[in-house]
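Quick one: structure below, then a few questions.
Yeah, one chain of the complex is gone here, protein chain that is, but the others are all in their spots.
As written, the chain order gives the labels A, B and C, with residue 1 at the start of each chain.
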Amino acid sequence: MTSQGSSGGGNNPSNSGAKSTSSPVKRREPQVQRAAVALPPEGLVLAERLPERLATHKIEVGAAIDEVVCRVPADHLVDVCRQLKDDPTFGFDYLRLLTVVDYVDPDGEFEVVYHLYSMKHRHKMMVKIRLPERRPSISSVTGIWRGADWYEREMHDLFGVEFEGHPNLVPLVLPEDFDGFPGRKNYPLNDYEEW
Amino acid sequence: MTENAAPTNMGSTITQVPNPEPGTVDMMVNMGPQHPATHGVFRMELRVDGEQIQDLVPHIGYLHRGSEKLCEHELYSQIITLFDRLDYVSNFNNELVIVSAVEKLMDVAPPPRAELIRIIMCEFNRIASHLLFYGTFAIDMGAITPLLYNFRDREKIQALFESVSGARMMHNYFRVGGVKEDVPDDFESRSLALCNELEHGIDETDRLLTGNEIFLERTSGIGVISGEDALDWGLSGSVLRASGVSYDVRVDEPYSRYDELDFGIPVGSAGDCWDRFYIRILEARESVSIIRQAIALMEPGDTMAKIRRIARPPAGEVYAHCENPRGDLGVYIVSEGGERPYRLKIRPPSFCNLQALRDLTVGHYIADAVVILGTLDIVLGEVDR
Amino acid sequence: MAIEGMEIIEGKGNTPAQSPFQRSGVPGVITANADQLVALARKSSMWPLTFGLACCAIEMISTYMPHHDVDRFGIVTWPSPRQSDVMIVAGTVVKKMAEPIKLLYEQMPDPKWVIAMGSCATNGGPYYRSYSVVMGVDHLIPVDMYVPGCPPRPEALMDAFLKLQDKIKLDAREGKVD
Partner (left out) sequence: MSFTDIVFAFAGLFGLFFALAVGVLSLTWLERKTLARIQQRAGPSVVGPHGLLQPFADAMKLVTKEDIIPAYADKLLFWMAPAFVAVPAFLIWLAIPFGNNIAVRVMDLGLLYVVAISGIGVVGLLMGGWASSSRYSMLGGLRAAAQLVSYEIPIVIVILSIAVLVQSLSLDAVISGNTITIGEATRNLPGQGLIPFAFVMPMGFVIFFIAGLAELGRTPFDIHHAESEVVGGPFVEYSGAHWAVFFLAEYLNTFVISALIVVLFFGGWSWPSPPESIFGNELSGMTTNLMGGAWFIFKTYIVAVTIFWIRGTYPRLRIDQLMTFAWQVLIPLSFANFVLIAVVLFYDWPLWMMPMLSLPILIGAAIGVQKGRGVGGRPQTVRILRRSAGEIGRPMPNAPSSTQISGEGQAGD
């Protein structure tokens, strides 16, 4: 496991752009065709309600294929999530997925994506947060959905995102002495090595 | 793994807490990564007072293969092979998730015949997976025979899979826009005959286990989780439905041609181990009925849509999910318009179900922990990815 | 087997310890035959460790099940490494699992054998480029048999068992013990 450290070096954010050759695709280019958006009826209703109800939180509402996407400033995350769960109009009681996407350039950003679902209304949405790669830190949502526990630990392992307020942010899937953050784009793939 | 020589590098441990009884300490027991009851390489650390569990810390990652990272470096068609190896007892269901995600992104629809073939394969695989569950669950409780009976039936399903896809386990049969090739000529008759045999096999397990007095004593009232807690933890599949929440992706967000089929969703109310077991028995019976309906609907036709050989979906992001035997398996793809995904994240149902293990077990006996873990029906390939 | 490159390959394996007959100082003519007899017993009673890592474990279980039933050859699984002879490494070996695997191997009493089942255990298989996968279990412990396939069919594992039996018999005949 020691050999990993020399080849990785992924926890150094300054050279992230230089090592991005391992990423197979360039970042969004204008000529690339975009997927068509077609929101289902309940999604349209949700897209209308969101800006009304969350007006104080500076959110941006968009859409991705059939889901409503809501961009939230990082410091409003917990308040927004709390309201999304407790407000009976939304009732998002089910956290389907929590993930981090590493956007390499222009200046290295992480996007934390929360996939929410409501068992009551049967509608769904994504909540997105942008974080700088230099200091990726965000409040934990384990107090709202306990199911976020392991997702956050895993993302902490793979991307080095700090979830503030998480009760037990220790390595989950990787060994404790693992060096680097293998989920990031600048962490290279192995070649054959004698281990 | 025997206790003395517990490896040093094993993650965080529970801190030793003095027992309220003067002069005693609780005993730490380490189960796994090699333990017959952990269904692979799962490890749990127990703090026990006598036989009663005071605390439990699950440790995963002993099969973390970095699939998600690898997926970012493969063509979409190559990702299917990695998905086969995620949840290695329900391979077709996994393939369906990735191909339906890419299809959703590209906005293509596979031909109706291909959809039905997919449904039949997935339902057969659901039965195969549940058969494995009954057997291993019985082994956890000390009954060895059901596993052997169920593998007899599982072997027949695998023979059918082999005739269709050429492989017993890792099929790589579903493609973006359809399936690799049409099914063999005798497929329908073979499937119908197999349905009868499977029904017989499921009934046999039901008779052998479900009503058994010891089985009932061991399972009913054990590991109870309420519906609200189950949602809070993000559980899905049979574990969620046993707690009384009727959430099944096949019904709630119908994909493929499930909305044309008539089937039932077993829902429990007690949320205990017995419900979680019995729901799977009933689900397997429903799957047999789905297969029969799907075969009746089959008509000759194409099995592959007219698309490029190498899928190049447009830029965008998509979340697609399907009902796996273990729960709601989803995949989130961020595409930048290339032949490879920019980011791919799997929503593993076993991973979420396993989180609730601590809440379910504390206060029960050591033997119950094994049973509860059995009903969560985890597959480590999917938990760790 | 018919397919080129799909044969079961024999590895170097572990050198078994001296048998009690060799330690006793009895003349070689007698011990050689006794060794062969012991080898005959050993090959007829190989007990694998109940130990599945990943996908191959399912096919390994299939091998023990009624359709293939290796109990015919006297092969039954035991849950404790102390009572087992053969370790089937069935699945991907990741770096976090490396230490436990070594430990399990060391906990097994001599003579012991290792079967690397499937391409992951042989050389990393489809995951060889991953950051967390060991490229073959032979980096950790000596392997006797490599079974190709992803996963190998139960028949392939049975073939590996039979080849291992031949190997045990041959090793005893050639006096290939320390």
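In this text, a residue touches a chain if its C-beta (ideal position, glycine included) is under 8 Å from a C-beta of that chain, and two chains touch if they have at least 3 such contacts.
Everything numeric in this text was worked out from a predicted model, so none of it was measured.
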{"item": "Contacts of the hidden chain among displayed chains", "value": "B, C"}
{"item": "Of B:Gly61, B:Pro110 or B:Gly268, the one touching the omitted chain in the full complex", "value": "B:Gly268"}
{"item": "Residue of B:His73, B:Arg152 or B:Arg358 in touch with the missing chain, whole complex considered", "value": "B:Arg152"}
{"item": "Which of B:Glu181, B:Asp229 or B:Asp252 contacts the chain that the document leaves out", "value": "B:Asp252"}
{"item": "Residues from subunit B at the interface with the omitted partner, ascending", "value": "2-4, 27-30, 35-37, 51, 138-145, 148-149, 152, 199, 203, 206, 208-218, 220, 242, 244-246, 248, 251-252, 254, 259-270, 272, 274-275, 278-279, 282, 285-286, 293, 365-368, 370"}
{"item": "Touching residues on subunit C - with respect to the absent chain", "value": "17, 19-20, 37-38, 40-42, 44-45, 50, 66, 69, 71-74, 76, 78-80, 82-83, 85, 107, 109-111"}
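In this section, only the chains that are shown with their structure count from here on.
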{"item": "Most distant chain from subunit B, judged by the mean position of its C-alpha atoms", "value": "C"}
{"item": "Of B-C and A-C, pair with higher C-beta contact tally", "value": "B-C"}
{"item": "Separation of mean Cα positions, subunit B and subunit A [Å, integer]", "value": "25"}
{"item": "Distance from subunit C to subunit A - Cα centre to Cα centre, in angstrom", "value": "44"}
{"item": "Cα-centroid distance, subunit B relative to subunit C, in whole angstrom", "value": "30"}
{"item": "Overlap residues in subunit B, where contacts from two or more other chains coincide", "value": "9, 61, 64, 66, 69-70, 73, 384"}
{"item": "Per-residue multi-chain contacts in subunit C, two or more chains", "value": "96, 129-133"}
{"item": "Subunit C - residues contacting subunit B, complex", "value": "49-55, 57-59, 61-62, 65-67, 79-82, 91-92, 94, 96-97, 99-100, 103-104, 107, 126-127, 129-133, 150-151, 153"}
{"item": "Interfacial residue positions of subunit B with respect to subunit C in the complex", "value": "1-2, 5, 7-9, 33-36, 40-41, 61-67, 69-70, 73, 81-82, 85, 88-89, 132, 147-148, 151-152, 154-155, 158, 168-170, 380-381, 384"}
{"item": "Partner subunit C, residues of subunit A touching it in the complex", "value": "1, 4, 8, 174-175, 178, 182, 187, 189-195"}
